[in-house]
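For this depiction, one protein chain was excluded, whereas all remaining protein chains were kept in their positions.
The letters A, B and C name the chains in turn, as written, and every chain counts its residues from 1.
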Amino acid sequence: MDNVIKVQREDFNADDLLNKVKSPPSGCVVCFIGTVRDHSKGREISRMSIEVYEEMAVKQLEMIREETIEKFGVNDIIIVHRYGDLNVEDNIVFIGVAAGHRPEGFDACRHVIEELKVRVPLWKKEYTTDGEVWVEGDRHE
Amino acid sequence: MDNVIKVQREDFNADDLLNKVKSPPSGCVVCFIGTVRDHSKGREISRMSIEVYEEMAVKQLEMIREETIEKFGVNDIIIVHRYGDLNVEDNIVFIGVAAGHRPEGFDACRHVIEELKVRVPLWKKEYTTDGEVWVEGDRHE
Amino acid sequence: MKIKVKYYASFRDMTGKNEEVLEVKDGITVKGIRDHVRGIYEKIAQKEQVLVAVNGTFTQLDEVIKEGDDVAFFPPVSGG
Partner (left out) sequence: MKIKVKYYASFRDMTGKNEEVLEVKDGITVKGIRDHVRGIYEKIAQKEQVLVAVNGTFTQLDEVIKEGDDVAFFPPVSGG
């Protein structure tokens, strides 16, 4: 899993990841890149820090990756999520899905980010004009 | 439009384009990258060439870009489409959509590629085991 | 009047030309010039879809072509 799932402090290079995930039988790669927004719920954000329960996060991302490949019939998926201190506009997450055709590529990519947002133990703390705020995400059912 | 619409022979760097399209108010970038597949309708593909009616293609892409920004309320869109001789796995097209939130990012990105495939004067010729074949695309209504 | 028309992709192969100048009657419409080209090239006549762009834009079939317009003929597009 070394090359397809990464939870890391460092930034990533989207072009390198694109070249890694694409393949001759794939006709496309659909990517989602999450970045640090300068505002949230009406508050201005100056920076962000992300905490991770790393061992579990990697395990959950591997499960999501395998489930998604199976469910949507796509060729490959790479997921990289950063943690630590980030500034506005910094990259947070890269999800790249290589697929034979675009409908399953879009659907699979969207599925990965939706699942990530409820199942993967990562937490954002936003530094706002009102102070530090832990972001609480979507409900886990 | 110099930086947001390009029809070019050269390859592109997805990381550079990502950095160009993202912005502080955007929380994500959704990208579609089309690549040369090694097969098509049961035939093996060895390489591809893409022809463009360049002046019209740029005009159509500008229209699609503006319509999509307006319709989906996204922040910015970059589109780069290559022409000329390409090999299997080579990049064909990059569409990057910077959006406040992911639903409109995914919807807008998908809209751009769907429109591109019916309205933008580009034609693929595939070099297959059965000879050269012009690909005829979706119907323009 | 004289109208310069351009051919792309398989239409260039079918006509053997990148472009040519056609002598057509004044006030001809997009549909008129399409019928004219179909009349010259049997292979284009056989195509169900013949796209015509005027000055880089798709237009209505009843739009009138003017001298100096840039008219292009091509099959359904297949980029992306």
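Please note the rule applied: a contact is a pair of C-beta atoms (placed from the backbone, for glycine too) under 8 Å apart; a residue touches a chain by one contact, two chains touch by 3 or more.
For clarity, every value in this text was computed on a predicted model and none was experimentally measured.
For the chain that does not appear, the touching partners among the shown chains are A.
In the complete complex, the hidden chain is touched by one of A:Ile5, A:Ile50, A:Ile77 or A:Val97, namely A:Ile50.
Only one residue in the set A:Leu17, A:Val30, A:Val93 or A:Cys109 touches the chain that does not appear here, and it is A:Val93.
Taking the complete complex into account, residues 34, 50-53, 55-57, 59-60, 81, 92-93, 113, 116-125, 134-140 of chain A touch the chain not shown.
Operating definition for what follows: only the chains that are shown with their structure count from here on.
Chain B has its Cα centroid nearest to the centroid of all protein Cα atoms in the structure. Averaging Cα coordinates per chain places chain A and chain C 48 Å apart.
Mean C-alpha position of chain A lies 23 Å from that of chain B.
In chain B, the residues touching two or more other chains are 34, 113.
Taken residue by residue, chain C touches two or more other chains at no position, since every residue touches fewer.
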